[in-house]
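Below: one structure in structure tokens.
The complex appears here minus one protein chain, its other protein chains still in place.
Moving on, here comes subunit A:
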Amino acid sequence: MGYAAHGIITMLLLDSLSKRYGALVVTDSFSFEVAQGEFVGILGPNGAGKTTLFNLIAGTVKPDTGTITFQSRDITREGAAARCRSGISRSFQIPHPFVGMTVFENVLVGATFGRKAEGSVDYAMQALELSGLSKKANQLAGSLPLLGRKRLELARALATEPRLLLLDEIAGGLTESECHELLDVLRQVHASGVTIVWIEHVVRALLSVAQRLVVVNFGKKIADGAPDKVMDSSEVKSVYLGEDALV
């Protein structure tokens, strides 16, 4: 890619990253670069290794080989908490709220420990507001329905004041109008200067915001580029979308 040569600042750089579980290679010498301010979409069939990719970037899984550079700093050996504080934040495909805490407390944890602690209460309130959860702030997180939990995933990820936001299938299961609301929020977050990488199966939603599309299969990157070009490439059509699955 060589963004640096064009005066674009590299936010995240994965260099030949590999991860295997026994004989199963889930990430296969994966190289990937994200520029500051980009909005990148990631597509790929189930089991392609997308979520593992996020685990590697967020630091909950360590790679077997390869390096991860974030804002020009090698973070390959850094723990997840330190990466969070330096600005990497991720949401989970299956929401994992702290069920015994209120919605507000859930978000407050990230706002207190995931960023500088000053003003954490205000920052947590903002994240709730942005995610449309401020009315449910004092409910127990365990009592939220699925949509609420998805919103809480987003609110918690935002509460850590990310510079790089990794979203794992947060549009799945939403209705059309809920999805539009979500896209509005994401556009707003992106406009505020946050770099976003979004794994999503809801292709139409992804294409409406992503500036670049990456397609992953069997832990390898099989396409990377402008969304329309990627969607048109025959390899992507055959490997991922099949013959008649175009949305």
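In this section, a residue touches a chain if its C-beta (ideal position, glycine included) is under 8 Å from a C-beta of that chain, and two chains touch if they have at least 3 such contacts; residues count from 1.
Following the convention adopted for this analysis, contacts and distances are computed from a predicted model.
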Listed names "Cytochrome bc1 complex Rieske iron-sulfur subunit", "SCP2 sterol-binding domain-containing protein", "Branched-chain amino acid ABC transporter permease" or "Stage III sporulation protein AC", matching UniProt entry of the absent chain: "Branched-chain amino acid ABC transporter permease"
Hidden-chain contact residue, picked from the options A:M101, A:L147 or A:L183: A:M101
Per the touch definition above, residue among A:F30, A:F70 or A:F92 touching the missing chain: A:F92
Which of A:K50, A:R115 or A:K150 contacts the chain that the document leaves out: A:R115
Touch with the omitted chain, as defined above, among A:L17, A:I68, A:C84 or A:V236: A:C84
Contacts of subunit A with the absent chain, listed as residue ranges: 58-60, 79-82, 84-85, 89-90, 92, 96, 98-101, 105, 108-110, 112-115, 117, 120, 156, 159-160
